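Heads up: the structure comes next, in structure tokens.
The complex is shown incomplete by one protein chain, all other protein chains being positioned as in the whole.
We just call them A, B and C in the order they show up, numbering each chain from 1.
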Amino acid sequence: MILFNSDYLEGAHPKIMERLLETNMEQTPGYGEDDHCREAAAAIRRLCHTPEADVHFLVGGTQTNATVLSAILRPYQGVISADTGHIAVHETGAIEAGGHKVIALPAANGKLDAGQVSECCRLHFSDESHEHMVMPAAVYISNPTEVGTLYSREELIAMRAVCDRWRLSLYLDGARLGYGLASPENTLDLPFLAHVCDAFYIGGTKQGLLFGEALVISSDALKPNFRYMIKQQGGMLAKGRLLGVQFEEVFKDGLYFKLSEHAIQLAMRLKQAMTELGIPFLYDSPTNQQFPILPDAVLNMLRYKYSYATIQRVDSKHTAVRFCTSWATKEKQVDSLIADLRALY
Amino acid sequence: MILFNSDYLEGAHPKIMERLLETNMEQTPGYGEDDHCREAAAAIRRLCHTPEADVHFLVGGTQTNATVLSAILRPYQGVISADTGHIAVHETGAIEAGGHKVIALPAANGKLDAGQVSECCRLHFSDESHEHMVMPAAVYISNPTEVGTLYSREELIAMRAVCDRWRLSLYLDGARLGYGLASPENTLDLPFLAHVCDAFYIGGTKQGLLFGEALVISSDALKPNFRYMIKQQGGMLAKGRLLGVQFEEVFKDGLYFKLSEHAIQLAMRLKQAMTELGIPFLYDSPTNQQFPILPDAVLNMLRYKYSYATIQRVDSKHTAVRFCTSWATKEKQVDSLIADLRALY
Amino acid sequence: MILFNSDYLEGAHPKIMERLLETNMEQTPGYGEDDHCREAAAAIRRLCHTPEADVHFLVGGTQTNATVLSAILRPYQGVISADTGHIAVHETGAIEAGGHKVIALPAANGKLDAGQVSECCRLHFSDESHEHMVMPAAVYISNPTEVGTLYSREELIAMRAVCDRWRLSLYLDGARLGYGLASPENTLDLPFLAHVCDAFYIGGTKQGLLFGEALVISSDALKPNFRYMIKQQGGMLAKGRLLGVQFEEVFKDGLYFKLSEHAIQLAMRLKQAMTELGIPFLYDSPTNQQFPILPDAVLNMLRYKYSYATIQRVDSKHTAVRFCTSWATKEKQVDSLIADLRALY
Partner (left out) sequence: MILFNSDYLEGAHPKIMERLLETNMEQTPGYGEDDHCREAAAAIRRLCHTPEADVHFLVGGTQTNATVLSAILRPYQGVISADTGHIAVHETGAIEAGGHKVIALPAANGKLDAGQVSECCRLHFSDESHEHMVMPAAVYISNPTEVGTLYSREELIAMRAVCDRWRLSLYLDGARLGYGLASPENTLDLPFLAHVCDAFYIGGTKQGLLFGEALVISSDALKPNFRYMIKQQGGMLAKGRLLGVQFEEVFKDGLYFKLSEHAIQLAMRLKQAMTELGIPFLYDSPTNQQFPILPDAVLNMLRYKYSYATIQRVDSKHTAVRFCTSWATKEKQVDSLIADLRALY
């Protein structure tokens, strides 16, 4: 059985496991105040060209999103998100549990458009009784999005302008950021993200670490007392150095980027093969998640050898599914799938 | 200037003011534990044919909605609402501030359909990873809705069945309930509402009281410790008897219903006149809120003599507006508006 | 039966009822945006000598406290209160429901001491792992306190200095403020309070209004978007003019102060008589709440004619009780109680 369900099926890249072993019996202070965390944060600041940024390490994405947005928003404020956004759909209402409305806007291809964000704000503030409604105060985007698509540099510049116009914080969820940066269609880089966003996180869990997300805070307003927020949200790992060691390792010699490139190469190989077979896609994704629409007859053959996620029924005979590659996917696994697809078409 | 902006422009009906004066120097225990509250609650139970129901009096609607839904929902649960629902739009995120997502479904004419509620639940519970999403656990409806429309008896029976099927509580916001019950198209009554809903409230603020909403709880599961919830939410009025006295008075001899009928008669007179003039409506409302679409040229004449609420631009030359009648609207005010409209068409 | 249980047994002072009647059929915008609210706010600003202060009218005290503290505090911050403070004991956890810890300090006579507040902050910020603990960020005091005692001008100046030193907001709950200002031991006035506090409220409910508290915000940091907070907390009264009309009336010709003086005169008469009879007090209160410790035998006689609140058993034969006077208490009621006490001693 070859699993393409998700990009977090395995543990961590062997080099990371090795470093965890090597450092295992070191005695360090807890809660992220050790040298590994310090060094990992310094490495990230260097990569982002932001000597002033604050870097924090948290265990998982839902936790990171909830912590950042709780820190940004006042009680009467909400966060604008694509209606497909992770916080809008797949975090069991963690943002609402923190007291805030997720203002979900319809999103083509999982992306918010600067224009629709601006219009949402314009409508809010031009309403005479706007205090009867939740005030938009932040924008949540993910890159790649939940459906694999990417923001361009121009789109983010336009979004930043809208955020400045309406005093919104811009927060980017980078659970799969490496896969985005490694995409042939990518126009972003870390220094740009650190510049354009108030905060963003560099995902580890789906990118070859055991777990962990590195949060980069550029906005001075968001920096003070952030560790209180992390602790309150249950996100301050006692042995915080586990996060430090892992991020130190992946950013020491560019391992993070190499792993991402590997996954993207395989995803693009799969995408091209499917395209050549005339297979349509639910979303046109240039990243490691591919969403082909396959005949049920084909899926009935594939399912004995491959696993994947089912996304939605498209019509009475076709289903959209998701195949993920990752840092751990093997070339021969993708080639096997391609060969079987070719045989079935 | 004749004001049709809303149905809470004046104070209270003179009979209510009179009773407040008469009872003003009585000494009573606070927090709703006085004889007036007891008698008003008894009167409402009699009208609802529910000797077992709990009746509580709260000051306003947002407070009542937040208190009831906080009492119903567990932290991971949300409430289904029409996307036009008051809790979804006009309560500054009070439900989210209590930790809960408002699951907004698109609503034709402000109404939720039993089928779409059922489908929303089916989708949730059939998803393998449903624990990553907010669990629907209550349905919020309003009658009349925010756009003046009404649920029928059949629609509510169907909704109840869906609620039973998916273990949802059914809560009805009756801010303008009297106006609904007095409508020529009404098929509901208080005993039916007490039977079909887990809880509902009989609005006072918009129905001739100074303020106050009477909450009727039929569900045994919702009754225990409800007064703790009211107190925590800041809804326990120190001089609770003010609420008791007012509801006692309006339900003593049917004043509540007479006032509602008055408003509806005038609204229907206005609607008919507009219809005869060929004026289209944004919503087809059989209650005290009328949403005609008027030429801007006409509105430019009307605005010097009448005030109304602007709802939305319909096209480059037309605007949908709202005229409200109420217990306090005078016949001659409506006749004046009709005469002026006729002159302009 | 003569009731001394509380200071909110009756409705409102007749002059207030009269004004409510006179203005009853006026048509005004809702939600506190009418001329009565504007004029009442202006009057309060004049009395406070603070042309820049924001004034808001809310229905009740728990609501006001929860709204102000939610607006002041960030998620990881808490409010310091006397352990007898209303927010610490008698609001069903409304502050915690908003997400914040009430940091309760032991309080002699219901009062916080500047020194203990300072020490609490010093301990917090000097702890190496202070981010594992709730950060103190506001001080809640009440004047008169829940046990009738008063802060002096010097005490509040010292508290302000501590607040400035540790960046705490100072908030004063004035549910019975008038009774405090009318006390023979009072050293405060409204301009001083507006100067020394970030926010405070002038109580109406216990001071002769039907309901209502007038919140005065001096701190510029607390002003923006405060109406959103009020609406979210369910505290924005639809017919807000009811609050405006009442506060307009009591502050027009000093009625507020006259009513308070009346209550204090009677309380002092009672206190002096009790003192002369050698009756000890649980708290030495110079305001309208008196806490005598009476023999159970005496209470067994009194209870057929007077009602009062039972506070605590003091020993096997004595109980501390509370007698309240108010704007509505009659001279002869107090004289009757004094006469009966004298007869029993």
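Things to note:
Basically, contacts are C-beta pairs under 8 Å (C-beta built on N, C-alpha and C of every residue); 3 or more make two chains touch, one makes a residue touch a chain.
Predicted model, so just to flag it, every value in this text is computed and none were measured.
Set against the missing chain, the residues B:80, B:102, B:121 or B:135 yield one that touches it, B:135. Listed residues C:100, C:176, C:206 or C:239: the one in touch with the omitted chain is C:100. Contact with the omitted chain, checked across B:23, B:70, B:183 or B:260, is made by B:70.
Within the complete assembly, C:133 is the residue of C:25, C:133, C:314 or C:344 that touches the hidden chain. Chain B meets the missing chain through residues 31, 70-71, 74-76, 98-99, 129, 131-132, 135, 225, 227-232, 236. Think of the hidden chain as still there; on chain C it touches residues 75-76, 78, 89-93, 96-102, 129, 131-134. Residues of chain A that touch the chain left out of view are 3, 5-6, 8-12, 14, 17, 20-21, 23-30, 59-63, 66-67, 91-94, 97-98, 205-206, 210-211, 228, 231-239, 242, 328.
Operating definition for what follows: only the chains that are shown with their structure count from here on.
For chain B, the chain with the farthest CA centroid is A.
Averaged C-alpha coordinates put the centre of chain B at 34 Å from the centre of chain C.
Taking each chain's centre as the mean of its C-alpha atoms, chain A lies 42 Å from chain B.
In chain C, the residues that reach two or more other chains under the touch definition are 98, 228, 231-232, 236.
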